[in-house]
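The other protein chains are all here in position, but one chain of the complex has been omitted.
And now, subunit A:
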Amino acid sequence: MIEQEFDAIVVGAGMSGNAAAYTMASQGLTVLQLERGEYPGSKNVQGAIMYADMLEQIIPDFRDDAPLERHLVEQRFWVMDDTSHTGMQYRSDDFNEAKPNRYTIIRAQFDKWFSRKVRQAGATVLCETTVTELVRSASGKVIGVRTDRAGGPIYADVVVLAEGVNGLLGTRAGLRKMPKPESVALAVKEMHFLPDEVIEQRFGLQGDEGCVIEAAGTISRSMAGLAFLYTNKESISLGIGCLVSDFAQTMESPYVLLDNFKNHPSIRPLIAGSEVKEYSAHLIPEGGYKAIPQLFGDGWVAVGDAAQLNNAIHREGSNLAMTSGRIAGEAIIEIKGRNQPMIRRNLALYKTMLDKSFVVKDLMKYKDMPALIHTNSRNFFMTYPQLMSQAAQNFMRVDGTPKIEKEKATTAAFIRARSRWGLISDVVRLALAWR
């Protein structure tokens, strides 16, 4: 039974919860963080890429002891059909810098480290504790939580909902709606272990350099989806995700897509001989700006995936999570400093600060992309990848056909598949949504 009343209760020990708890505890607030997993990270799943700048703003010297896998020097974007990939890649020695920009991480290890920092900052972290309900005052203000542990409610001035994409508390309390099937992707992933020197040979890496492949195309079977392969130190994280609404409609099985991706001739040699040690599944918020729910109210704020803060176009989630958690913490510190109550009017400061940050500005930029990709998934994930592959092969294969005829055949294939008007309208709509 916890008698103490806290300045803040943080529900969840993922990226956003840890950022919020650390920010508040390090400024002297009394913070209780509740995590339902056996240890912080045991319920958390991510690709995973971690963005240094956003963590530096919370823990500037994180590189001293954080469990980082590889810093990224190369990114490959692939458009795949069943037997080929057409690619664009960027690799730069500039990414071999004193303070690298992006790292691959393994969440269970990273989150344990982050949680240690949270405890060192002075927060109380209680694991194996599922929060079952928000406690509200007669006027409706959130004043605490009930858990599945023995004892009564635990009280706090404010509750930070960092409960993840599938958070039950906020939706059950009517603070936000459940994500729509077209606003979340289901991703499945496997961890493939290989000796570090094998990974370095296969991807042309030295030391702690890392490489990322992101691939779209016929592997998602006309669903809106993306596959990925990230190099860790001694393992490869590999997976595929598609919109839940598309899965429900096509009834494709995610593990079949994953195995097809692993067996694709462009991927199979990269993971040959690996030992698989884990299979995981997770939802990813994909709705963008238009899917952001109410972010604050009397006695509560929502951060990270619980608030749908994920940039699907740039595949960024953990940095939006960390930043929203930090900003929520800073807003709460500011309100407390003014001796003001944690009511809706004052907690609006969190949203004001978040709106000024890259988090909301980036999501705003791509606000029309989710709808465009969803309604055109067959063209973008099936027709165009096949056309691109045919065009590339037609260009490269030497078979005595005059080049002018080859070009005409490629052009005709595009027009046959999408019509002149369809091609123009696809380009225009994509450009408008990207703008």
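Assume a contact is a pair of C-beta atoms (placed from the backbone, for glycine too) under 8 Å apart; a residue touches a chain by one contact, two chains touch by 3 or more; residues count from 1.
Simple rule for what comes next: contacts and distances are computed from a predicted model.
Participant: Suppose you had to identify the omitted chain by its UniProt name; would it be "Ferredoxin-like protein", "Tetratricopeptide repeat protein", "aminomethyltransferase" or "Sugar ABC transporter ATP-binding protein"?
Facilitator: Hidden chain, UniProt protein name: "Ferredoxin-like protein".
Participant: Please identify which residue in A:S42, A:Q57, A:Q294 or A:N394 touches the non-displayed chain.
Facilitator: A:S42
Participant: Based on the whole complex, identify which of A:V165, A:A224, A:M342 or A:I373 touches the chain you can't see.
Facilitator: A:V165
Participant: Can you work out which residue in A:E214, A:E278 or A:D368 touches the chain that's missing from view?
Facilitator: The single option touching the absent chain is A:E278.
Participant: Which listed residue (A:R149, A:K406 or A:R429) would be found touching the missing chain in the intact complex?
Facilitator: A:R149
Participant: Which one, A:D259, A:E334 or A:D426, makes contact with the chain that was left out?
Facilitator: In the complete complex, the chain left out is touched by residue A:D259.
Participant: Would you mind spotting which of A:R70, A:R107 or A:K351 touches the chain that isn't drawn?
Facilitator: Only one listed residue reaches the unshown chain, and that is A:R107.
Participant: In the whole complex, what residues of subunit A lie against the chain that is missing from view?
Facilitator: Contact residues on subunit A toward the absent chain are 36-38, 41-46, 48, 106-109, 111, 127-130, 147-149, 165-166, 168, 178-181, 184, 186, 188, 190-191, 235, 244, 247-249, 251-256, 259, 276-283.
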